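The block underneath contains the structure these notes are about, expressed in structure tokens.
Note that this complex is displayed minus one protein chain, with the remaining chains in position.
Chain lettering (A, B, C and D) follows the sequence in which the chains are written, and residue indices restart at 1 in each chain.
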Amino acid sequence: MKEIVNCAAYSIGHKTVDIDLDKIHEILKDPSQFVWIGLYEPSEEILERVQNEFGLHDLAVEDAHRAHQRPKIELYGDSLFIVLRTVHMVRDCHIQFGETHFFVGTNFIVVVRHGSSVAYTDVRTRCEAMPELLSKGQGFVLYAIMDFIVDMYFPVVEGLEDALEAIEDKVFKGNPSRETTEQIYQLKKDLLEVKRAVSPFIDICNRLMRFDIKYISPETQPYFRDIYDHALRINEIVDNTRELLNTALDANFSLISISQNDTSRKFAAWAAIFAVPTMVAGYYGMNFRVMPELQWTYGYPMVVIGTLCICGVLYYLFRRSGWL
Amino acid sequence: MKEIVNCAAYSIGHKTVDIDLDKIHEILKDPSQFVWIGLYEPSEEILERVQNEFGLHDLAVEDAHRAHQRPKIELYGDSLFIVLRTVHMVRDCHIQFGETHFFVGTNFIVVVRHGSSVAYTDVRTRCEAMPELLSKGQGFVLYAIMDFIVDMYFPVVEGLEDALEAIEDKVFKGNPSRETTEQIYQLKKDLLEVKRAVSPFIDICNRLMRFDIKYISPETQPYFRDIYDHALRINEIVDNTRELLNTALDANFSLISISQNDTSRKFAAWAAIFAVPTMVAGYYGMNFRVMPELQWTYGYPMVVIGTLCICGVLYYLFRRSGWL
Amino acid sequence: MKEIVNCAAYSIGHKTVDIDLDKIHEILKDPSQFVWIGLYEPSEEILERVQNEFGLHDLAVEDAHRAHQRPKIELYGDSLFIVLRTVHMVRDCHIQFGETHFFVGTNFIVVVRHGSSVAYTDVRTRCEAMPELLSKGQGFVLYAIMDFIVDMYFPVVEGLEDALEAIEDKVFKGNPSRETTEQIYQLKKDLLEVKRAVSPFIDICNRLMRFDIKYISPETQPYFRDIYDHALRINEIVDNTRELLNTALDANFSLISISQNDTSRKFAAWAAIFAVPTMVAGYYGMNFRVMPELQWTYGYPMVVIGTLCICGVLYYLFRRSGWL
Amino acid sequence: MKEIVNCAAYSIGHKTVDIDLDKIHEILKDPSQFVWIGLYEPSEEILERVQNEFGLHDLAVEDAHRAHQRPKIELYGDSLFIVLRTVHMVRDCHIQFGETHFFVGTNFIVVVRHGSSVAYTDVRTRCEAMPELLSKGQGFVLYAIMDFIVDMYFPVVEGLEDALEAIEDKVFKGNPSRETTEQIYQLKKDLLEVKRAVSPFIDICNRLMRFDIKYISPETQPYFRDIYDHALRINEIVDNTRELLNTALDANFSLISISQNDTSRKFAAWAAIFAVPTMVAGYYGMNFRVMPELQWTYGYPMVVIGTLCICGVLYYLFRRSGWL
Partner (left out) sequence: MKEIVNCAAYSIGHKTVDIDLDKIHEILKDPSQFVWIGLYEPSEEILERVQNEFGLHDLAVEDAHRAHQRPKIELYGDSLFIVLRTVHMVRDCHIQFGETHFFVGTNFIVVVRHGSSVAYTDVRTRCEAMPELLSKGQGFVLYAIMDFIVDMYFPVVEGLEDALEAIEDKVFKGNPSRETTEQIYQLKKDLLEVKRAVSPFIDICNRLMRFDIKYISPETQPYFRDIYDHALRINEIVDNTRELLNTALDANFSLISISQNDTSRKFAAWAAIFAVPTMVAGYYGMNFRVMPELQWTYGYPMVVIGTLCICGVLYYLFRRSGWL
């Protein structure tokens, strides 16, 4: 995948021209245009060229190169630097995280994508298909990509909710097992990571709505409120799932104990049932000279039948009291 | 059920006329009137017509169509968009959630109902029966429906409190069982969902009381404070029930352990009682040439009576110490 | 008990006259006087008469009639509506809750008492005995009754602290039992209810101290701060007791497990001691043709003494290692 | 111990004269002097005389007499009333609490000590030895005593940290026991009480630093920040110890369970080892007419040696798998 995914100038909602990185400063002279650049894991050299064209701050560029940042929004002079974590569900419910960095200035937006994530080509196509919205400038582009990123979280949190349901089934229907306990732990870990990735969105959108920056027009504010709302919802689902998971862990634990109790009772009941014939057999194994029963012709079958009866009664009693 | 449940104009507290959706703009010219529309799961086409009549914001209309929103209040220009979750208890304590969306503007209120919920026809009838209050305009209509929605929560939280009481009875009076644990989990789940639905009311009412909008007159503020108060109370009951439920889970767990201990003790006691005759029988089963007792005429009955006595004493001792 | 407990006019700290409910408006004309009415679970009709005399708000009067409100303070125009929960300990540590509602206006205070609670006749007598304080007006009356209500909480929280101590004794000195667990749960429930009743006092006093209302003079502010302080203290004791109770629940649980372990060990030790003679007896019960010991004259007593010795040694060893 | 510990006037950092309680008003006329009174559990009569001399507020004096107040700071007019809890470790780690109340006004400071605590004579001596600091007035005296009180907390929290370490040792090195569980509970109780006593310091110092009172000069502010800092540190240690204690309780619980498992396994292993000879003995105790082994001359020793071998192998296997 090439580093410079895209680099074009837009005017009144339409793409005017695909441009070369080094020609940007010529475009920037025209205030009615803005430049939208998409990069993918750019080399230090490319980033330096971009930095020079737009006059970006050293610290922001360093962050954009190193990746592994916290999601955040920062204002350097009058240009914005935003870091967001993207999320991506690959087969068998494995979650992969990526990062996207934005530099937004008076007439440009630079989008730097890191790690595993879906490309933003679709977003670009969709934006170009809505010139009346795209004409609102780079603020709208920022919204469009952020919205796309947030929407990627929904299948992920739904996957986590499904995982919780699967665990519930195992806990309440199956037997307590090491696997369930490990799955609970794993789900907790995933939830914590998703939470850490999504919760900063709330603060970021909040600040985007309050910032008084000319290239984010007041009429795009409801759009950021929309993202804010989605982030809140994802956050809420994650918190909810986490709380339920904790309860599931506790319930799992109670059920393990109940199961232990069942084992003890079953064992005790069978031990009692077995104890009777063993004891009886021991009795008639005694070597007393005078033990009249031993001389009876039907002594042996009577004893066998007698103990079987006692065992039967015990079995019935344990069954009734729920020990068996 | 038809999509347009009702559509009428009101003036000075009285219904003036039932109108057609496409005639609304004619009514809107008269500032002394306001239009109250009730929709039920409207199609995209109907919503678009409503949007055109009142000039609603795209994002709000999109939300109103898709449903499954978080409860929220949003101001687009000078028209309000409110989303509330309704609740509804169907037979055997099953809780069903619905959604109601409100668009409130200078002289209209549009109420969009989604999912399972009771219709607002009763509210309309009651409002029409109180012209002096209805003459306060669409702000009062908003209050009347919100109050109705909040009042629907009371039977639900009472149902949840009853469920907790049933669980308490099972935990403290019955035996620890898998069913009780599962019911605790289920109740926790319901509480979380009700909490998520009702807690945004607090913030929404708070903001309605602070908003400075001409069509919500200062004299309707105490009414919204009343809803705020009800929401607080429901919220408090839910929190309380949740905290008690957590303690019940812990108590349940302690009782499982105590019950396990009881089983162990009972088993140990009976094992001890059985061990005596078994051991004695084994003893007199030994084949030593010289064992004087075996030759005694009353050896056998003496041994039987002796072991029975020991067993009796053991039984008494275990009984006294609470192991049996 | 009659509904209108008391209805009198006060001037410069002294009661001037007992008046009839319908004569109140005549008294109200004189700004130097204020009216103090005490009601007990008034009928709708009485409340309506009071409402008409003082011009109270519909919503407040409705609340005062229905009772079962959250403790709260509300300002309707320039008249205050306050709801407080009263508490009352009846024999054997059972806590009963009641409600008291206050309407305070320019020259009146109406006190409506609901449910189980002690009458405020003593407060009235005490106020009348301190004319210099009573001359501060209805603000002081409000303080006097609120102080009385808060003071009723102290014996209750002390009772709860005693209950915790009783539980501690049972947990650490007695055996783990179902009763203790149920008492812990019950105490938690009581604590939650008291907490819910007392914690709103903090906010209510806070707002009374900040309100700028002419009939609550700045010099009565330290008095409300005093109540605020008491409420904080009760709140703190409740929180403390709750936290300790949670630890007691955990400790109780640990002790149940230790007790279980003790049972297992004791059982294991006795089983081992019993296993020896049983095994020996089995051995000498074998029917081998050649078993020299069986022919010895002192074989039997030697075996008996031998096994007794082994059992003695085992007993001593288990004793030493703490299993017995 | 006498009630009036000390009563002297100070001017420009030096004690001018020891005075009688009733002569104070004469001293107060001279604005360059301030009076420092130290009382120990004063009678109502003494407090009344002090109140009259300085014009203290009724509510504050009542608090100072009754003691058992929450730590707090209150402003009555322009005189401060401060309540602090003192702490004191007596032998064998028992913590005793006391109370100290301060009345600070334009040219006086009254220090009222209650319950078990160290006298402030040392503080007075130290202050008198630093006239340049003492000349900053009663604000500095307040600081000096508060600093002394906070410093008394350090040995106490260190004692609590030592107690935690002792518990850790018992939990991880010794056997789980009832005593450890009770000690954990006791330590938790102590921590809660110390926390309750020390945490209000933070707020009190904060407010002292913000108060704009002429007799607390801006240059004494860093001194109160110093106390604030110490209080924060003590608070932090207490919170830390508490959190670790909770984990220790959980760890203790895990270890009890592991120990229980060990008991079960040891018992199971020995039971298995004993079961073999018992079963074999039973076998050769059967009375079948035809059992060739019984007739062998070496049958008996062979069986004995055979079972011993099997037991040996079992012992070795259980040992290897960690059950023994």
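One rule holds in what follows: a contact is a pair of C-beta atoms (placed from the backbone, for glycine too) under 8 Å apart; a residue touches a chain by one contact, two chains touch by 3 or more.
All values reported here derive from a predicted model rather than from experimental measurement.
Enquirer: Using the whole complex, pick out the displayed chains that touch the missing one.
Expert: Per the contact definition above, the missing chain touches A, D.
Enquirer: Which is it among D:186, D:206 or D:240 that touches the chain not included here?
Expert: Answering carefully, the residue with contact to the hidden chain is D:240.
Enquirer: Among D:8, D:268, D:311 or D:324, single out the residue that touches the unshown chain.
Expert: Touches the omitted chain: D:268.
Enquirer: Thinking of the whole complex, not just what is shown, which of D:211, D:283 or D:316 touches the missing chain?
Expert: Among D:211, D:283 or D:316, only D:283 touches the chain that is not shown.
Enquirer: Tell me which residue among B:71, B:285 or B:299 touches the hidden chain in the full complex.
Expert: B:285
Enquirer: What residue numbers in chain D mark contact with the hidden partner chain?
Expert: Residues in contact with the chain left out: 168, 172, 222-223, 225-226, 229, 232-233, 236, 240, 243-244, 247-248, 250-251, 253-255, 257-258, 260-261, 264-265, 267-268, 271-272, 275, 278-279, 282-283, 285-291, 322.
Enquirer: Footprint of the hidden chain on chain A, which residues?
Expert: Chain A touches the chain not shown through residues 57, 59, 69-70, 72, 74, 76, 175-178, 181-182, 184-185, 188-189, 192, 196, 249, 252-253, 256-257, 259-260, 263-264, 266-267, 270-271, 274, 277-278, 281-282, 284-287, 291, 293-300, 303.
Here, only the chains that are shown with their structure count from here on.
Enquirer: Show which chains lie in contact with chain C and also with chain D.
Expert: Intersection of chain C and chain D contact lists gives nothing.
Enquirer: Tell me the angle, as a multiple of 5 degrees, of the rotation that maps chain A onto chain B over the C-alpha atoms.
Expert: 70
Enquirer: If you average the CA atoms of chain B and of chain D, how many Å lie between those two points?
Expert: 42
Enquirer: For chain C, which residues are shared contacts with two or more other chains?
Expert: 253, 257, 260, 264, 267, 271, 278, 282, 285-287, 291
Enquirer: Which two-chain combinations qualify as touching?
Expert: Listed in label order, the chain pairs in contact are A-B, B-C, C-D.
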